[in-house]
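Have a look at this one before I ask anything.
Certain chains of the assembly are absent from this excerpt, and the rest are unmoved.
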Amino acid sequence: MLQIAGHRFRSRLFLGTGKFPSAQILKEAILASGTEMITVALRRVDLHDPADDIMGVIDREKYVFLPNTSGARDANEAVRLARLARAAGGGNWLKLEVTPDPRTLLPDPVETLKATEELVKDGFHVLPYMNADPILALKLQDAGAAAVMPLGAPIGTNLGVTTALQVGIIIEQARVPVVVDAGLGAPSHAALAMEMGADAVLVNTAISVAGDPVRMARAFAQAVEAGRTAFEAGLGARKTQASASSPETGLDFIRS
Amino acid sequence: MHITINGEAQEISSPKLLIELVRDLGLNPETVVAEHNGRIVPRPEYDTLALTAGDSLELIRFVGGG
């Protein structure tokens, strides 16, 4: 069973909570996804809408709560957000995001490594969001990251595992769990990541912006299980030449 | 007195404890974290921390995010 920082997860689908049409749909999507790990962001209270409180939706006890540092542009901002998250009752789990450029939302390898080192010292279970860079993955692992989260494609693009080659190398080398994050836009993308041997996937946009987020959450849950089962069951090799699935002999009698 | 809350200048009656302000704003103290003049306020202190004129306060909480 998947273990991160000593915690066991039955579900290998981690769920982001952004951009859902309503709190009710988010609530149902969480259930439908079967997830045990939920990401949230930290933001200023909107004083004009004090009642809009996500903690009313999520049963803090039933899920591992994974605050992210989305919005942080360097290590300092990320560390500050991490500490606020902990003070806000977020616990020690942290999805580390350091994205200097709001246009691409791509992670900064140097600042991400720096923040990882600092937050690990500070007792956090750090899951860094990272470019699909195999050497960086080794460095983050050595720095004490609880898992590494290479991106499949830029956040919110739904393009799938465009980084398959690099992700494959990361999986092959990693001694900590590999969670493919960002860009997974369809259940087939999640299944592919799992078939490649990823330990889990994190999905948000593809579910929250779906026509029916609750059913889409269920679809991803099934796909993640399918992909993992296939990985464990052992996929057949790809071939360039056709090979018959029916017997090749025993038909002389029909030859015209 | 005037204090700054989440970057906006606000007029509030004094004396005022942090816990009172949070309640006045209709917020749940359990899910809100406060930064008081740049310092994170441990939740136990909410009941005793008295706001004073010119204070800068950040009230932060979790929102949906991926």
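Letters A and B name the chains as they come in the text, with residue numbers starting at 1 for each one.
Definition applied: a contact is a pair of C-beta atoms (placed from the backbone, for glycine too) under 8 Å apart; a residue touches a chain by one contact, two chains touch by 3 or more.
All figures in this text were calculated on a predicted structure; none of them were measured in a lab.
Participant: Treating the displayed chains as one copy of each kind, report how many of each the complete file contains.
Facilitator: Putting it as a formula, the complex in this file is A x4, B x4.
Basically, only the chains that are shown with their structure count from here on.
Participant: Can you compute the centre-to-centre distance for chain A and chain B, using the mean CA position of each chain? Integer Å is fine.
Facilitator: So the centroids are 34 Å from each other.
Participant: Within their complex, state which residues of chain B touch chain A.
Facilitator: Contact set of chain B toward chain A: 5-8, 25-28, 30-33, 35, 40-43, 58-66.
Participant: Mind pulling up the chain A residues that touch chain B in the complex?
Facilitator: Its residues touching chain B are 16-20, 26, 39-45, 47, 50-55, 67-68, 70, 83-85, 87-90, 155, 202, 204-205, 208.
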